[in-house]
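With one protein chain held back, the other chains of the complex are shown just where they sit.
Every chain is named by a letter (A and B) in the order it is written, and numbering of its residues begins at 1.
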Amino acid sequence: MEPILSVENLSVRIAGLHILQGVSFTVAPTGVTVLLGRNGVGKTTTLRAIVGLTPPAGEVRGTVRMGAQSLLARPTHRLVRGGLGYVPEDRCVFAGLTVAENLRLAERRGSTPAYDKVFALFPELDRRGRQRAGSLSGGQQQMLAIGRVLLNDNRLLLVDEPTKGLAPKVVTEVAEVLERVAESVPVLLVEQNLAVVRRLARDAVVLAAGRVAWTGDAQELLLETALTKSLLGVGSAEGHHPAGTPAGARKDQH
Amino acid sequence: MTEVKSPEAPAPPAAVPDELTPGRGRWHGLRPYLPLVALVVALVLPYSTLHLPGVFEGALNSPGTLQLLAVCLVFGGLAAGYDLLFGRTGMLSFGHALYFAAGVYGTDILVTKAGLPLWQAGLLAVTGGTILAALLGAVALRTVGIAFAMVTLAFAQVGAILVARDFGGLTGGEEGLPLDVSGLPQGLVGVTNTVNLYWLALAYLVVVVFVVHRVSGSPTGRVLAGLRDDERRIGVLGLDPYRFKLVAFTLAGGLAAAGGVVYVLIVGGASPHITSSEWTLALLVMVVLGGPGTRWGPVIGGILYMYLDHRLVAFGTSDAVEALPAFLSNPLSQPLFVLGTVFILAVYFFPGGLASLAPRLALLRHSLRIPSRRP
Partner (left out) sequence: MDTVILLTLTGLGLAALYFLVASGLSLVFGLADVLNFAHGVFLGVGAYGTWWAAHNLPGAGSDGFGFVLAVVFGVAAGTLVAVLVELVLIRPLYSRTIEQVLVTVGLSLAGVALLQATWGADARPFPRPEWTRQVTGILGANVPNGGLLLIIAAVLVLGAILAFLRWTRYGLIIRAGVENREMVTALGIDVRKAFTLVFAIGGAAAALAGALGGVYFGTVSPGQGGSLLIFAFIVVVIGGMGSVIGSAYAAVAVGLTQQFVNYYGTSGLGDICVVALLAVVLLLRPQGIAGKVATA
């Protein structure tokens, strides 16, 4: 299958620091691809570089393609209008605006906003339309952050740590929603919660020290405790089946 | 992640290191001595009767020219002192006029109203200006970035109001306060002694340059440069940014007050316009035009700015400009219009200021020369 997104040799330098040093991976046209790695390894930087939000002092090299289209050097708002939905880390809803205003802001010109779809997924957003987004709970804010992107048709969603700081019950809810979303649109997900990863992810890309350390089947990665531990610094699930191969050893990788 | 929207303290481009400048020409060996050559020229200048028509109105050693040169030199020093804040520490202060004015008005009032001898008045004025900078800096530095700029601006505005409203009849209000010269040393009074004021201005410039270079070469200076580039990094090292910034602010304030003492002697009085925010903006323009954070840029910027500020008036009323149509000649007769425009162009096209031009030109010369060597 032709990948929906291909990242080749992506390097990002911010204020003299090489955050990413030649990252290459692809995102399948269906399902969830998860981007893993320890804290500070450059996962968020990768997503932000893809969507064109590297800070002005930063320098980006390499190529990023969505379909046939090259993404780098195009302004963020164009990319988003072209169907690249972005759900940032820490949700970034507009605290001073109401829920309805947050949603209205996300309507894109030239397409009909799918309020019925969003409200079916998140009935809460419909009920709380007049409430200020800043007074929502963390989970509700996350719903809003995802919901506003789903108002429009997307070719690919970039979702950055949607379960960070949420209560276990809410984490499950968010995971459920993402599972349903991923049925219709491919998702590139940054996620630390391995239970969520196990539930959602089909492919996995692991970053270490600004480079791709491992790519392959996400479920197989999770079974490999030692590998997970060395790459992610966390203990993983049960099982000892060998899985995946280090990136350097893969032939299909550029 | 919440977006950091505040405009952080400015980070002017660092100087191009000397070793990167490709200038293998005949003059390259002389480069380190250029400041010395400039100093020798400055020392010899008052003995020259040379006429430079168009550049100066009278001969080089005429009192008018010497006074203009003295003002230029003082501002070269003031700009270098201000650069200690802007170019070397990354602090955007809009209130530097206050400390300069403390030197100017302090000296003037103590000499004219209190009748103190000059050396006491000058010493007290510089001490007072330094203490004022330390006190106000201690408050203002609790904020950073644009808020810091606003607080310093507001503090300086108080100074401007105090001077303009003439509280206690000390400052002379809008009229300004002419310096009472009767108690001054004879060598500093009268048109024939302008050359001594020139020496004084030159000495001030040399002292400021010396101090600024010593400070920026010291460990403290490296911390200041670190603050300019990334304040958090300094915090991580366990150093207190606040203390270092306060040191720089106080020192720059003291240097400005000293400049005020020299300035009041050269122009023979104090006038309220030196307390205005425009005056600080002019310093900022000098530093940016010259090249913030560079060794000689601010000095050259200050000298050039004051020279142009004076000479553009003559230029504006010259025959060549008068002959132009009114829509051109009127703006050109306004020095601030020309300087403001040049400044905007400089921000766009020469972000490193004049100091960045030399390496660029050298680079250009270098690249032009290489092909010509090939047969």
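One rule holds in what follows: contacts are C-beta pairs under 8 Å (C-beta built on N, C-alpha and C of every residue); 3 or more make two chains touch, one makes a residue touch a chain.
Just so you know, these numbers come straight off a predicted model, no measurement behind them.
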Exercise for review: Can you work out which residue in A:L105, A:A120 or A:A226 touches the chain that's missing from view?
Suggested key: A:L105
Study note, to complete from the structure: In the whole complex, of B:L52, B:L324 or B:I344, the residue touching the missing chain would be B:I344
Point to revise | Which of B:A59, B:L123, B:M150 or B:L308 contacts the chain that the document leaves out | key: B:M150
Study note, to complete from the structure: Residues on chain B facing the left-out chain by the touch rule are 2-8, 10-11, 92, 139, 142-147, 149-151, 153-155, 157-158, 161-162, 164-165, 167, 277-278, 281-282, 284-285, 288, 330-331, 333-337, 339-341, 343-344, 347-348, 351
Check your understanding: For chain A, which residues reach the chain that was dropped from this view?
Key -> 51, 53, 56, 75-77, 80-81, 86, 88, 92, 94-97, 101, 104-106, 108, 148-149, 152
